[in-house]
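A single protein chain has been omitted from the complex, and every remaining protein chain is retained in its original position.
Up next is subunit A:
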Amino acid sequence: MKSLLQISNDQKFNAPLLFFVVVTSQIAVGIQGFQRLIVKDATHDAWISILLSFLFSHFIVYVMFKTLEIYSTNDLFGIQLDLFGKYLGHLINFSYVIYVSFAFFVVLKNYTEIITTWVFPNLSQVFISGTLLILVIYSFTGGLRVIIGVCFISVVSTIWMLLLLLFPLEYAHYNHLLPVLSNDLVSILKGAYSMTFTIVGFEVVNILYPFVKDKNKAQKYVHFGLFFTCFVYVFVMIVTIVYFSNEQLEKTIWALLTLFSIIKLPFIERIEIIVICFWLIIILPNLCLFSWSAYRGIVRIKNIKGTTFIWIFTILIFFVSLPVQSRHDINRINNIFSKIAFYVVFIYPLFLYIMASTKKILKKWVKSS
């Protein structure tokens, strides 16, 4: 097998850290406004849609690991090169790089928009994305282990926000959840499909895999991570459903932030402002992971240094992000992204697995005959 990766031990990280990687990569900007997308189809059964979508994600992770195990120490880009040959392989690798850059772009754009609508309406988006990108450059140049460290800190330092969701329960109407399963299966599945935008992110495991120290444990922790995010999403969803009326929820763009805006603490009256600024810590590892994935892909095509890459990458993203300003544009971009992401994250791994296993069987067959 060609294009095997040579990774020294000091570049690798322990498998349990994958838990934090998966949690941070999934929880980003999507969680702030995913509720209304799902409720549009599944109404008060939206939490069932979330459970379904996570069930499918577990299956996809299982398939992903099956594919990776065939190649033992290779990442997605290496596998694609091996399966599709030099030219087609590079083309597909490049498209994948475009996909992760798109993901990077979407996270960046959504966060800057939240900042401008909620906190600083007059602040230029150029300024916000500029500062964010400088932060990304800073952590990227630290290398993979620093990025993994950022993931860890991000989860640990933001977990308290979940407790804030207990405050809005004062206004809860629990009968909003009833009757359970009153929607037909199609609308619940449609809701599950709308989860795509929120649930994607765990595909970075495809690229991180060769850097994990004890590979046989890796899969377990990825599943753990998925379980945890599933719990978070279902919890957020249930709080949202009992707090809002259905019709009101469909009009609320960032339901999570609106939830926070009723909280009044004695020492701070508008907790959502703090939450939004704190959200930077949640999205930073996302940006780092996506840019790092893009780098791994580019390195296969042309061997360039990490620092050169990240400067070119961020400057490109910066200029692309300039013309996108309005809520309408960002909504459209989100829709396009979630359509593409559905195929890349949920359909493509199945196809890849079939390709890889057929090749393995063919090889065996050729050898034996």
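As a convention for this text, a contact is a pair of C-beta atoms (placed from the backbone, for glycine too) under 8 Å apart; a residue touches a chain by one contact, two chains touch by 3 or more; residues count from 1.
The working rule: contacts and distances are computed from a predicted model.
Engineer: Tell me the UniProt protein name of the chain this structure doesn't show, selecting from "ABC transporter ATP-binding protein", "Ubiquinone biosynthesis accessory factor UbiJ", "Tat pathway signal protein" or "Spore germination protein".
Structural biologist: "Spore germination protein"
Engineer: In the whole complex, not just what's shown, which of A:175, A:216, A:326 or A:368 touches the removed chain?
Structural biologist: Of the listed residues, the one touching the omitted chain is A:175.
Engineer: From the list A:122, A:216 or A:326, pick the residue that touches the absent chain.
Structural biologist: Within the whole complex, the residue contacting the unshown chain is A:122.
Engineer: From the listed residues A:258, A:293 or A:338, report the one that touches the chain absent from this view.
Structural biologist: Spelled out, the listed residue whose C-beta touches the missing chain is A:258.
Engineer: Give me the subunit A residues in contact with the hidden chain, please.
Structural biologist: Residue positions of subunit A that touch the missing chain: 117-118, 120-123, 127, 131, 134-135, 138, 141, 171, 173, 175-179, 182, 243-248, 251, 258, 261-262, 264, 269-270.
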